[in-house]
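Every protein chain except one is present and positioned as in the full complex.
For chain A:
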Amino acid sequence: MSMETLAITVLWIFLYGYIIVASIDFGAGFFSFFSKITKRDHIVNGIIERYLSPVWEVTNVFLIFFMVGLIGFFPDTAYYYGTALLVPGSIFLVLQSLRGSFYAFAHYGARNSTAYLFVYGVTGLFIPASLSTILTISEGGYIEQTAGGEVILNMGKLLTSSYSWSVVALALVSVLYISASFLTFYADRAQDTAAVKLLRSFAIGWSLPTIFASFLVFLSIHRHNPEHFDKMMDVSWLFLLSFASFCGALALQLKRRNYGWAFVLVMLQFAFAFFGYGIAHLPYLLYPYVTITDSINSPAMGQALVIGLIAGLFLLIPSLILLLKLFLFDAKYVQGRPIQK
């Protein structure tokens, strides 16, 4: 495998990892807020807090890792996206800053305030929406380069495009669906029947909008970037597997059992679709200006980055497994009982 294919594959895996963990986090924020205003917060808050407390900072790093890696391996992306995304990127940063710092503040008394939960819940929906526009922009058609070489983002076109809105819709409903599926599983492990019941209803409720929005995006790519759509058809089997996983997850949830497997299937549903989309997107990182062959041109740096990447993964993967073992697969912790080892 060439260096750039390896790099984009690893980075894509990290982005996928971010989508899963961040969705759980963003959705949980929204559910906290929603349960509060419907006076059901006592049912789910314990579950949500026990899961999120030890992992919130890690979630953030997945994204930073993807961005730094992308710029490192493909410096041209920094130039194009950096210039074009000044405003949306800055808005994302402000939302992300509010949310991240609020999470830490919340441990010390702010959690019960509705205003706090409002900011926390609403940023959880705005952040995925603002991030998903970057994927939209990568399809091309929204960034223009003037004769003088200046890069300009056509905001008006972005805001009036049906494709960009269908991506935003997909991001929002997917966040809620992934999060509810995971939290149902987590509540089930904690043997918290009331929380399972509520979260399961959220999961099932958001499943159909998710699959509907997915089809919408699929079809609007056809209109917006036919070349990409044709390449997606070449790997259509991945999208079929994605749909099959979706059906499996929904069936398990309706039958009220194996919530763990249901969540695995949800993860697979998104994995197949996300990688299908990603494979078809190649070789473009920003259609039609940046392709993966515009990567770094110093072999020594490429080699050093790949070595760094592999060494880093050897450090990260065991650490992440340890984190999961301590907080996700430790029955006593999940149930909120004291532990002594």
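Convention: contacts are C-beta pairs under 8 Å (C-beta built on N, C-alpha and C of every residue); 3 or more make two chains touch, one makes a residue touch a chain; residues count from 1.
As a convention for this text, contacts and distances are computed from a predicted model.
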From "Multicomponent Na+:H+ antiporter subunit A", "Cytochrome ubiquinol oxidase subunit I", "Sulfite reductase, dissimilatory-type subunit beta" or "Type I-C CRISPR-associated protein Cas7/Csd2", the hidden chain's UniProt protein name: "Cytochrome ubiquinol oxidase subunit I"
Contact with the hidden chain (one of A:19, A:48, A:67 or A:190): A:67
Among A:3, A:98 or A:219, the residue in touch with the chain that has been omitted: A:98
Hidden partner chain, residues of chain A it touches: 53-58, 60-61, 64-65, 67-69, 71-73, 75-76, 78-87, 89-91, 93-94, 96-98, 100-101, 103-105, 107-110, 150-153, 296-298, 300-301, 304-305, 308-309, 312, 315-316, 319-320, 322-323, 326-327, 338-341
